[in-house]
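The structure that follows is given in the form of structure tokens.
Yeah, one chain of the complex is gone here, protein chain that is, but the others are all in their spots.
Chain IDs A and B follow the sequence of writing; residue 1 opens each chain.
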Amino acid sequence: MYAQMIKSEATADDPDKLKAFQARIDAGEKIEPKDWMPEGYRKTLIRQIGQHAHSEIVGQLPEGNWITRAPTLERKAILLAKVQDEAGHGLYLYCAAETLGVSRDEMTRMLLDGRMKYSSIFNYPTLTWADMGAVGWLVDGAAIMNQVPLQRTSYGPYARAMIRICKEESFHQRQGFDIMMKMANGTPAQRRMAQDALNRFWYPSLMMFGPSDKDSVHSTQSMRWRIKINTNDELRQKFVDQTVPQAEYLGLTVPDETLAWNEEKGGYDFAEPDWAEFYGVLKGNGPCNTDRIAARQKAWDDGTWVRDGLMAHAAKRKAAKAAAQ
Amino acid sequence: MSDPLFEFLLRQGDNTLILGHRISEWCGIAPAVEEDIALANTALDLIGQTQMWLGLAAEVEGAGRSADDLAFHRDVWDFRNLLLVEQPNGDFGHTIMRQFLFDAFQVPHLTALHNASDDRIAGIAAKSLKEAQYHLERSRETVIALGDGTEESNRRMQAALDRLWPYAGEMFLRDGVDDAMHESGIAADPASLRATWDDTVQTTLGEAMLTIPDSDFAQQGGKSGKRHSEHLGHLLATMQFLPRSYPDARW
Partner (left out) sequence: MTTEMPLWEVFIRGQHGMSHRHVGSLHAADAETALLNARDVYTRRNEGVSIWVVPAAQITASSPSEKGPYFEPANDKVYRHPTFFDIPDEVGPM
């Protein structure tokens, strides 16, 4: 899940309008940009879609880290295409957020100065080629769990962006698992690499769903607005149930000694991740927070003259056209 | 000299491999998301072309090597790419200027090549040509926009042009490999492509308010492999690290 800990905004609107709005959502209608919406709905969505967009863009970095070191020409092309898709997904999401009255540049500034967040998972480093497998398999796998239901979210532009994203994303997890299969069936060094990648990415992947939200008011409000479809715990359980057999297929060991099938609930019992670590990462104390933001800041700063140059040229061209008419 | 056809194919594949690698270094850090995606498309095209060129080179060589073997298991002195494409990315202006100077050559080069007497080469050239035409359209537009844009963007583009200009001339140098390819009806004499290239470059740089350096000096040694720049070794160290560190592994 690329949107974590989204605090829903309080709303102080006309109760009749609120009631009518809720009725539209309950009836499964889509809310569109020009429709009336509660201020809290709008603000919560900006925060959620913005965080999702930033996650895609920052998420390019840990995988981009291996594009120049991909071991075959085909792997290089696949990885590059995948990371490029993430840029595209960031773009679709920024555009969806922009329909709510916030510009992309404004959202970028909020990312850079820390007012907006991105998913905690991208603050972990990618150290070996097996991490490209683990990220695709686990991180994209966890993201898909969240994104598939969001295709039915109440805000039209967000839902449409998610539909496009899900369609494109279907190959991402598969390419990750494909790498894992090659590694798990490869040389002893490759097997070790694969196990090491699973060890490092297992708990951070579980954290992607956010802490248990049974008692969270924000979740309740977001679910009523249909901008959150499932609870964090539901999705986490689903992810574990889906992933454990895949790890077994690979012959890898999930780094959780308490992991056991629970016949009664029809799912696995598993250990919770270290939530203190999670909150630490959110606060900026993950292994890569500083590097990630520094990289985005540098890209933004280095790109300023380019964006300004393109705009200046466009203005000159427009003026010349107008003068010619 | 080894088989001129093999040498020629290495030159094609190494150009696209090294430039594709350089462009892929931009992934995630381009000046805007749209530009990030566009650069990745260019890199993907070039990697795809590499697979075809080096695949054919390996086939022609007939020594049981694959395109990947050629890409990942040769050292600097065996590479046959132009010095231009191995130059570091620099700022975005350098990257786009390098791309433009190369694209302006590739289009007439591939146009001639797609009439090659060898069908395999003609086929690769035909597919690559369409991609190169789009690359040229995009790099040309961007060079014009940034050359014309602000004082700073103009200054940066002029600096990029001045820095890269000495690496342009190598594209048109002719040697024994080129002669052999020309005689067997495969490729045009590279010197004959200069007029088309000059025309594209002069028109574009004129529109871009940039001044072409008044110098014919051309660095050389890339396509012959006799003297690459120091940059290539570092690029290869990164690119080849995995297959060389784990020679028994399959990926």
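Going forward, a contact is a pair of C-beta atoms (placed from the backbone, for glycine too) under 8 Å apart; a residue touches a chain by one contact, two chains touch by 3 or more.
The model shown is predicted, which means the values in this text are computed figures rather than measured ones.
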item: Residue among A:D14, A:D35 or A:D113 touching the omitted chain; value: A:D35
item: Per the touch definition above, residue among B:L9, B:I37 or B:L110 touching the missing chain; value: B:I37
item: Residue, one of B:I124, B:A145, B:L164 or B:V177, that touches the chain absent here; value: B:A145
item: Sole residue of A:P38, A:G59 or A:G88 that reaches the chain not shown, by the stated touch rule; value: A:G88
item: Residues in chain B touching the chain absent from view; value: 32-34, 37-38, 41, 134, 137-138, 141, 145
item: Interface with the unshown chain - residue positions in chain A; value: 32, 34-36, 81, 84-85, 88, 91-92, 95, 98, 103-105, 160-161, 164, 168, 304, 307-308, 310-311, 313-314, 317-318
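Just so we're on the same page, only the chains that are shown with their structure count from here on.
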item: Rounded Å distance, chain A centre to chain B centre (Cα mean); value: 35
item: For the chain A and chain B complex, residues of the former touching the latter; value: 57, 60-61, 64, 67-77, 80-81, 83-84, 87-88, 90-91, 94, 129, 179, 182, 186-187, 189-190, 295, 298-299, 302-314, 316
item: Partner chain A, residues of chain B touching it in the complex; value: 17, 21, 24-25, 27-37, 40-41, 43-44, 47-48, 50-51, 54, 67-68, 71-72, 91-93, 142, 144-146, 148-150, 152-154, 156, 238-239, 241-243, 246, 248-251
